[in-house]
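Yeah, one chain of the complex is gone here, protein chain that is, but the others are all in their spots.
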């Protein structure tokens, strides 16, 4: 095609941002001829190709396919990355009890490497010159996508519309996008009444922007699409058992069914009323580790888990430092085998009991009523030796007149 | 008194173990005369003095006083350590979001230093030669008490009956204790039907021993003395606001009342149906920190919080290393000011919103719809520079034929 | 002045880069009028003002002053930051044994915050609109300067010529700079025969660029301007004593003299033949800490020392995270008091002995020949308790057929 400057592979979700970006990229093709001075990597002359990836939680493929083609994409590729997402990313997170700043289970962070890798494979296969995404220019989600792209294949350039003045000076906020979508007849689900952005995948659904920028706004009830509000959850608890093998969830048993295939298992936990899979699995995994993992290994491992979580959060799954942490993290799971019984109730999970064939915990050893395996008088020496330096410390403080 | 070998200050809780120990120590006074070869520090000839400390949650003083004197203690000292427990230990734990192995809020670990220090002060004042406690010889609670004793004043010796063969060979489990108590007319609340040990203080109530030694046993419902089972909790949520100043909870507002005094505030949170204070405060503190604490400070601080928690767990509150961590932990709280609105429901707490006058978070800066304070194109450089080493990494792997 | 766009405060060292930059900035004033499209912050129309900072090691002020004014600077400010450099930055580094990647004593990294702060104070006083420096666009020295500038006063803009295409496309390497300097009559000490860049301050002298970019090139002997090559060092050793108070070097005694003032002390150590101050002080400080610092405090402190060193290396002295680390680092030095005797010989320092009045180390306690303060049989219990979990580990491996 005359004037064509290259193919773009766009991470298309069917949402407001990426639908607009798709239309805008197509529109740019014609405008570019008339403009000069725009840096090369931001030019998009031949926009013959769109690829869309997501980790879908339900079969919305047909709708999205139709929408993308309607807007003008040359081609729509839907790749089911759900199983690899669970088997590779979610399972690694479960194995190290990953969490960021004590709260965030890394839902978006876990999905980005899988999507980015899928996009790059498609881009290479389809001969694309560019990849593009709809991430805002202010957050770290753009960083996650782009660091992954550049690590995988730096020869394919990145178009980030929300960092391109041509784009962000034209669309100064979500209202401009909505107006543009209306004008172009682009089908979108966002409305001005619900002006927030959503990231929805198998592991979680998160929101940002709009009224949520005020941290004192309570999210409205209708945002809970994945889970039921605890206030509306069933009044009867549900008991389940999760089986682990080398730290991996290999079986979930409910009163109704037994599931062993990883994606099916993940979906089942997501469907149990109101407690998404990652929350349940993290609790269950911590619980079984409490039974079988040596305490000092646990402490050292937890340092690595924190680093792993921070790397994922910062878009560094594909990095030498994450690769460096992995062998020891994996090694720690060799004996994380056993079962955990849980009760799910009103949006929470509670551990009812746990068992393992591993040798670390011994009821006989732990029993207060048994001394067959242990001579308690040994502990006196343990305490005395540990106290040597503490006595010196106490003496120093006393001499300095400092009261403990 | 003829044959007197020294005064003992006993940490007396009124429970089965310490009641038996009290009687046994008195009994030893007479037996000792006839025995030789027992190491000196285990001898208790003159047992003229008992002191008991706890962090009481309700006014059971009169009963315990009566029981102790009935068994034969020379003197019973009840010292109200509740406020210092909250102000010094619990508040430090809240300020650093202390938790051990992702689960344990350190209830017992926080109380031990306060009790041990109180005991040593009384022991010094009353001229005691020994201090004693009822901790099992297998756990780490004995370590917590004794390391604190020895740091504070190593001249006062420790009697640990559960590590003394004379004691533990005579009482081979809880049933022997119950039999002995029955024989001696010692008033105890444990029965053979409820054969477990309880540690109860303002921050938590924990159980161990007996049937709980099997980790697959679900704790029976009647063990929940402090909290209501979520299944029996009220059907209506309760909304509260917690105010922080320098990371300290300084005010709690409910629909009914406003409380500012620390002990009162702690008791109020404990009384709110079903959610103990430490759980609520930890969540609220994490939430306000998310608004005002710099991310890298947060990460470095969290490393220290983990170390602080491990030190507390291992009985090292009074130690040079805990003292070393404290200045930076305290420093981190200088700007942890603001309010958190929470919903309490069925044993859980949920954050509804949060505000702060501190400058770190800015709605203007964070807004996706505003570019007055930020030029998004700068981010391209940020990503490019960060990707330099990642590109090299990707290239290395590609050359080695390793797929990401 | 007509066409004036603002005053620039330049970090001027008198070297090739900054001399050229000074001339180029003046030259730009005229060119700018003719150019458009250059981003505002890179424009320098009125170049009325130059300020130069360094941490001088000898009195070269007069030469530099003359050179700067000769090139055309409006004003030359020479601020003696040596004492604050030693007292604030070097002493903090000594107190935490700062080192980067086991090798680098952070000489340049320690100087940058002091210079940047001095520049900003002068820039504010003189009403400058810009600050500028001569750091290459590839290293992290530019990052150190600019992060400090922006933290101190973001209203003053930064001119980084080596990142400005107008500059770096004109001067494509050191040879172009030398040609330009020759053409303009700028006095410089670099020649094409010695094509490397030097950073010289009180703490160290480092080189980069040119032939040194090949890591297999051995630096030529004539680069050792600060120190004598070990091969040429005196054949007789020199013994000195360093006294510490709270981790700070407060006195150095040689056979010739006794020095207590910090800058004088630092200069003396630098002058002792061939062993720069930071190397000697780090060794001496490590040695005295071995005598007085609790081992667990040492280990936790060393974690913070590593983080401190990495922050300094990355230009984050002025940062909330460095400020967060400081209180505990300072606290750790409370009892680091005593004296270390050292022998200096052929470029190395050796510890001969050390003493302290602090209580941590006790000859009596350590003595193999004395048992008055210690009952060695206690150690058996210590080992037994520590071995409990190890025995389980050994058993697990044996059962799995894994040989240790």
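Note that the chains are named A, B and C in the order they appear, and that numbering of residues resets to 1 at the start of each chain.
What we mean here is this: a residue touches a chain if its C-beta (ideal position, glycine included) is under 8 Å from a C-beta of that chain, and two chains touch if they have at least 3 such contacts.
Fair warning: this is a prediction, and the values are worked out from it, not measured in the lab.
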Absent-chain contact - pick from C:9, C:26, C:90 or C:160: C:160
Which one, C:27, C:126, C:208 or C:264, makes contact with the chain that was left out? C:208
Based on the whole complex, identify which of C:69, C:182, C:271 or C:390 touches the chain you can't see. C:390
Residues in subunit A touching the chain absent from view: 294, 296-297, 300-301, 303-304, 307, 319-321, 323-332
Could you pull out which residues of subunit B are in touch with the chain that's been left out? 294-296, 335, 358-360, 362, 365, 374-375, 377-382, 384-386, 388-389, 392-393, 395-396, 399
Listed in rising order, the subunit C residues that touch the chain left out are 97, 99, 101-103, 117, 136-138, 142-143, 146-147, 150-154, 160, 162-165, 168, 172-175, 197, 208-210, 213-218, 230-231, 237, 286, 290-291, 298-299, 302-303, 306, 310, 316, 318-320, 341, 345-348, 350, 352-355, 361, 363, 365-371, 374, 376-377, 379-380, 382-383, 386-387, 389-391, 393-394, 404
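One rule holds in what follows: only the chains that are shown with their structure count from here on.
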Farthest CA centroid from subunit B: chain C
Distance from the mean Cα position of subunit B to that of subunit A, given in whole angstrom: 33
How many angstrom between the C-alpha centroids of subunit C and subunit B? 44
What is the distance, in whole Å, between the centres of subunit A and subunit C, each centre taken as the mean of its C-alpha atoms? 40
Where in subunit B do residues touch at least two different other chains? 303, 319-320
